[in-house]
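A selection of the complex's chains, in situ.
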């Protein structure tokens, strides 16, 4: 099956039952992103979202030096971020094109947030700009102790526009810190990231160990009922953005169908009998 | 007065002036909840909400082993969570019944959030599933150091549906951690709970000491103007769910009436004179 | 230029290029606020918001003892918070006047949140009541290690109504702690503040060092493209209050104009050439 998943700049493997691993693979450029990469990223996670053989996903990056250095600025500066050409083009028309471009780029990353299966990001080394945007669309963030984070965008003259500024205030419970790192682009490390709540685990033993930890968590999640797991992801994302009473109402409708699964009885029985339940594909 | 508060599976006492203590009391079953218990819980807090002799409430649980092991799964598996009976009942009609059931269960717990008086939950021992849902409806969460928490629902094949998934993302400032514990059902302890912000205090000296600490806090709150305290609870809950400017506008209308209380002058004068103010019942 | 900024109870200086420092100056009264002060505060930040010579602002307070003790209760108790005069005035009419007063007071503080330039608050000593309200309108909060915070309002018989109850739940990721300090008015220090995420830095070496640190951060921010910095502030504040997808949509429109700046090319080029870019005024 893994043969099917062929996309430039990504390795997709299936290291355990129901677990997929997506590896960003442009290590010679510190995994910096060019346009084809975010288009492929979106295609990969759209497919994984409906692939019944996948229940949890780990997102990693090749090489020792970087999860990603962010946008490939050199490439971008010849495209979207090119210097304005002295008024030759109408500013309103240029804005229309830019807006369409940003919306498309955002939509590619949002594919991860909308993916029905949980995604665990393993962040190591240089994790700048897009690394923050992308990992905020994932569900769980695990870092190595040598990670170097930066909300880098102000350093290239722009406000981050593919997700960090919209998601970071809701992912982290220290708005002063969010402002500080987003306004200054200063680098911060694993210790700070865990303290403020940007990641939920730091693995001191290096990248390989962190990937191992991510896979372990993915296997644990993949062993649960997919009805329960996918519902949990959907309901948490829905509720993050809405009043509690709207969250409760949506949850009640959701579970009015989902409680009609055999998985509940199977899970309870397995629990009582201390054995591992097996759940049908979803 | 305490004689009046007679509800199966709960002990209600009044350990200090203006302070009520509600104790969950089914220790032989690890305080696991059966339906009558959440119905009673709702009745108790509805009454306390309008009882002028109560200004702060502490919620505790009997026995050393558990705050609550959560839903009594055995009982539930014979009721709502029973195995689906091979299509005999129309799935839409079953969904209608389930939705009504979930909404009613949610409403019972929401009674705590809507209770006009602050509630301090003292969490000890096993605090699984419903323990998280319920304590998230309380205002302050204090844990003993031996507490064992788990968002347990995925382990019985369902997405938590009586509040945790709607309230946890707004109570805790580490969305990666929220996802991790909700998707994996893994157990976490007091240290982790305080680090991520799920509880605001950990009491190392055991349950009795934690209850003592909770009562001390309750007494402190009960010594303040009830106009000020109840307004503070209402405005914080309102603002959690809405844009800042809506929070400000609601606050201005609220206080346009509430500042017309004698309590302000009394509180200021008492402060200047270094004596304890006495406030009229509310 | 600094000569122009003359407002009672405030010192405004310009310690570095593009950096303003606003110092609250009523140290003999622990910088307690009387009405003229919040009116002036609003005027100052309205002006700084559009002053092209300013790109980052540090808010400090004179004297060693207090950032501010909060509202000057003695003055207030002769004004808005005066004891109700036995029904002489119609309660609805009094409410109308009070509501107008609260809304105006709130609007003065919100000027800081709406100021287009980032504001760094340096909190030291007694930082009660209004200190919390005001600093929550700032972008970054830095504290000295001797700071003493209190959400003081319940102690004078009222629910905080000029911002704390609306902004604190969104600034800090421990709702249990938010409730605890707002309901009890208990004092908390720097260690607790950094742990729960109320401040993003604690400076152990005293107020002067903390101001120095704040100025250093302000200079760093002021060295970036003002287009990027002001957009970042706006988009973070916008997104805090809205669903992620609304944040993304607003961001795309915002940047459709803002990416048409020369600053992007200048910033990228400077980065490649390892030199400091210079950005046009905004």
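Read from first to last, the chains carry the letters A, B and C; within each, the first residue is number 1.
One rule holds for everything that comes next: a residue touches a chain if its C-beta (ideal position, glycine included) is under 8 Å from a C-beta of that chain, and two chains touch if they have at least 3 such contacts.
Owing to the predicted nature of the structure, the values given are computational and were not obtained by experimental measurement.
J.: For a quick check: 3 copies are placed, so what copy number does the complete complex reach in this file?
T.: 6
Going forward, only the chains that are shown with their structure count from here on.
J.: Tell me the angle, as a multiple of 5 degrees, of the rotation that maps chain B onto chain C over the C-alpha atoms.
T.: When the C-alpha atoms are superposed, chain B turns by 120 degrees onto chain C.
J.: Taking the mean of the C-alpha atoms as each chain's centre, how many Å separate chain A from chain C?
T.: 32
J.: Quick check: what residues of chain A touch more than one other chain, meaning two or more?
T.: Those would be 170, 172-174, 196-197, 240, 242.
J.: Show which residues of chain A lie in contact with chain C when the two form their complex.
T.: Interface residues on the chain A side: 73, 77, 80-84, 91, 94-96, 98-99, 102-103, 106, 110, 113, 153-161, 163, 165-170, 172-180, 182-186, 196-197, 240-242.
J.: Across the complex, what residues on chain B touch chain C?
T.: 118, 139-141, 170-174, 196-201, 217, 220-221, 224-225, 227-229, 231-236, 239-240, 242-245, 247-249, 251-268, 271, 277, 279
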